[in-house]
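What you see is the complex with one protein chain gone and the rest in place.
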Amino acid sequence: MLTHSVFNPVSPQALAISNLFIFIMIVSLVIVLIIVGVLAYTCTHFRYHPGQADPPQTFGLTKLEITWTVIPFVLLVIVFAATMKTVSISAPPDDNALAGRTPDMTIVAHQWWWEVRYASGVVTANEIHIPIGKRMLVALQSADVIHSLWVPQINGKTDSVPGQTNMVYMEADRAGSYESACVEYCGDGHSRMRALVIAQPLAQYQAWERQQLATPPAPTGLAAEGAKLYQQFGCQSCHAASIGPDLTHFGSRGTLAAATLTNTPAHLDEWLHDPQAVKPGANMPNFHLSTKETRMLAAYLESLK
Amino acid sequence: MSVIPTKRPEKAPLVPDLAEPLPWLYKDDGLISWIGSTDHKQIGIMYMLTTLVFFLIGGLEALVMRLQLGAPDNHVVSPQAYDQLFTMHGTTMIFLVIMPMLIGFALYFVPLMIGANDIAYPRFNALGYWVFLFGGLLLYASFIGGGAPDAGWFAYAPLSSDFKFTSNLGMDYWGVGLLTTGVGTLGAAVNVLVTILTMRAPGMTMRRVPLFVWMTFINSILLLVAIPALNATIAMVLFDRLLHAHFFDAAAGGQPLLYQHAFWSFGHPEVYIMIFPAWGMISEIIPVFTRRPIFGYAAIAGASVAIVFLSAVVWGHHMFTAGMGHPLDVVFTISSMLIAIPTGIKVFNWTATTWGGTIQFTTPMLFVLAFLVQFTIGGVTGVMFAAFPVDWQMEDSYFVVAHFHYVLFGGTAFGLWAGTYYWFPKITGKMLSETIGKWHFWLAVVGFNLTFMVQHILGFLGMARRIETYPDLPYWHLLNLVSTVGSFVLAIAVLVFVWNIWVSLRHGEPAGNNPWHAWTLEWATTSPPGVHNFEQVPPIRGRRPLWDLSHPDNQDWQHGEGGKGI
Partner (left out) sequence: MSNKSMLGMTIFVASDVVFFTVLILSFVFYRDSLANKGLPNDFNSLDVGVTAIYSVCLYASSLTNWLASRSHRRGDLKMWRSWLVLTILLGAAFIYGEATEYHHLVSVDKLVPNTNLFGTSFYILTGFHGFHVTMGLILLAILLVLTFTATDTFKGGARAGAVEAISIYWHFVDAVWVVIFPTVYLWSLVGPSWAASGH
């Protein structure tokens, strides 16, 4: 059950947090069991029987009360120490760590999609590639309201707050495709603002990077017709201006609509036909395209590898 | 006010005859007298009944939400409707149910427990109730007045403060509605505080007041600190919304984090406000049904005072993921872990009270036992959040939803149910049915835990809160379905409870003055009390005046309990 949970970490940060979490849960479980155990005992051994006289009227036991104040305090000191150790491994970078370092990527959160810009020049959306074993420094920003990208297997979350830049590390020690979502309520599209983080071996990552930086192949056939429509409808006025996701290499992505649908011609057709039916409240207007037009556009967009 | 005999007179009635009978809801000439009433007991009852209605409404909102979440990609409600539902569910439960219900019990019982005949400001008390009711109605008018609030009950800016991010006028209703109910809440806090400080019967020193009175006293102080902070925060949000000001407008230099600091300065004391009176009820009920004094009165009272101070410096633990910076994160972790200690002390003291007692498994006691376990579970998950790296993972997930429902429902609501079964006889003169009560209890325990225990796991798996749909990831559907089923079992429990009230009001066993053989002053008068509460209170030399009266050779003060003072 826990394969895709915080307890199956793929990064040193998430591992440290997972260990801390399990430690605190064990301590907590012991406390709960003690309370349950004592109550189970008292409820069986100190039951009232009709006619029974009043029990001894005692008011407290100072020594006992001090004990159970000191012991929790000691336990908490231990938990605090464990916490600080975990912080040293998992914390977002502080000012010292940041000195002179530019972020490897900047993620700008929008209602309701993720803009991803790499220092290498790659621009994409909703699908974040990282090379295995490298600690990527990620800058988090927001274009409108507060969002928060959470990849449970990779790290704790840090919010994307408008007007400030928060920094986090993103690192994975094995290949995989990790589910991610916005977890700070950001309006009607909040449930459908997901993302995928894809960790790849360095060679594959670099190949992806090269592909993303290259110009996509020129469209032919139906795709060429789609390209003309793309110009005609002025799609670039949003999709090249960060109002909507960058589509330059749309065909290379595994998902669309902020990782809520797989990237297939059928799903793309659905989206182009009526964005609000797929994602109520989406900012993309409904262009009332005919089936022929959506097919052409879909062909064009899928050709953008 | 009261006459304290130095020696119990032979034939003086301890419990006075009713000078004027308290009007009943279902008596013909009753309704007008209720509307114009300034009697603290009637107003307390009005608070209790009004908040019960809001509880049912808030519960319905939750059921619709659970139906929507029962399967992935469900279409029971639209996202816009769902956003309004979860905002109103939270706002209703917090501001229109828990806070005012606890206030209702306080207004009813604090004067009785301290031997007073009324509350400090009776007319202001009445004003407070009606303003509260008006505020609640204003909030619900939003549904037909342009759309209900939809930015979440804690309404983070700039989502809540900028028109272009919310889809309707609902947040204006939220702001004005809460400012309005705040008048009633603040008024009740002042009222209760002044009552406790100035109207205690002779001999009722602060070291002898029942723990429910201590908790309510502390609660009032917290309210007086928290509500103005909320008012200022709402004022800033309304400024941004209505006057297009820039408090939280990042483009003009405003800072969304300022909202969070201001809001949680209210919000954290608020969660203690929502549990303190329930802690008071627990502290009253356990001794009565274990037939012995509370274990460690001073520690429980002292720990509560410690919590007041600590609760003022933990607010940042709601902002660990916002990027406050390391030093602040560490400070708030320390304070948040520290606050676990006084809370834990209370749980240990309550549990220890059962040791060596003789436990009677009445319905109130059953709810108390469930409270002890459930509240502890909610409390330990709270400590997990205090460790901020764990918070980084679990914040905004269903693990949080599980945590706060364990403390607020498994804790406060179960405590309120215990208090209702305990005090219903005093308020109405009839006993609630024990048989129906046990059905209520077991359905509630099963339904509650089924609903919320699995939500911890959904949090581990990465499910965000405040989403109306989710992808068909492994186990998400199954766990959500279990939770939904549990919520309907819980709903049945609530209906059984309401039915118990209805049936018992009509055919309940007559209660008499002290059906539980309890020892605090509210049981030293009739059930229900006359308009003037007491004509005579028993002598007060300790914390259990009625115990002392009936055990002249073994009075508490002879063991040094309850301090000095007449």
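Going by the order they are written in, the chains are A and B; count residues from 1 in each one.
We adopt the following convention: a contact is a pair of C-beta atoms (placed from the backbone, for glycine too) under 8 Å apart; a residue touches a chain by one contact, two chains touch by 3 or more.
This is a predicted model, so every value here is computed, not measured.
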Checklist entry - Since one chain is left out of the picture, which of the remaining chains does it touch in the full complex? => result B
Next on the checklist: Please identify which residue in B:47, B:95, B:173 or B:247 touches the non-displayed chain.
Outcome noted: B:247
Item to check | Identified contact with the non-displayed chain, of B:62, B:178, B:227 or B:407 | outcome: B:227
Checklist entry - So which of B:49, B:81, B:194 or B:485 would be touching the chain we can't see? => result B:194
Checklist entry - Taking the entire complex into account, which one of B:235, B:305 or B:328 touches the absent chain? => result B:235
Checklist outcome for this item: Answer key for B:107, B:126, B:186 or B:359 versus the chain not shown reads B:186
Checklist outcome for this item: Note that subunit B touches the chain not displayed via residues 120-121, 186, 189-191, 193-194, 197-198, 224-225, 227-229, 231-233, 235-236, 239-240, 243-247, 252-255, 258, 262, 265
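To be clear about the criterion, only the chains that are shown with their structure count from here on.
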Checklist outcome for this item: Rounded to the nearest Å, the gap separating the Cα centres of subunit A and subunit B is 34
Checklist outcome for this item: subunit B contacts subunit A in the complex at 78-80, 83, 150-152, 156, 158-159, 162, 165-167, 250-251, 253-257, 290-293, 295-299, 321-323, 325-326, 329-330, 333-334, 337-338, 340-341, 344-345, 347-349, 351-352, 354-361, 369, 372-373, 376-377, 380-381, 383-384, 387-397, 457, 460-462, 464-471, 473-475, 554, 556, 559, 561
Next on the checklist: List the residues on subunit A that touch subunit B in their complex, please.
Outcome noted: 1-7, 14, 16-17, 20-21, 24-25, 28-29, 31-32, 35-36, 38-39, 42-43, 46-49, 52, 54-61, 64-65, 68-69, 72-73, 76, 79-80, 82-84, 86-87, 90-92, 94, 111, 144-146, 148, 150, 152, 155-159, 161-164, 166, 179, 181-192, 194, 260, 280-281
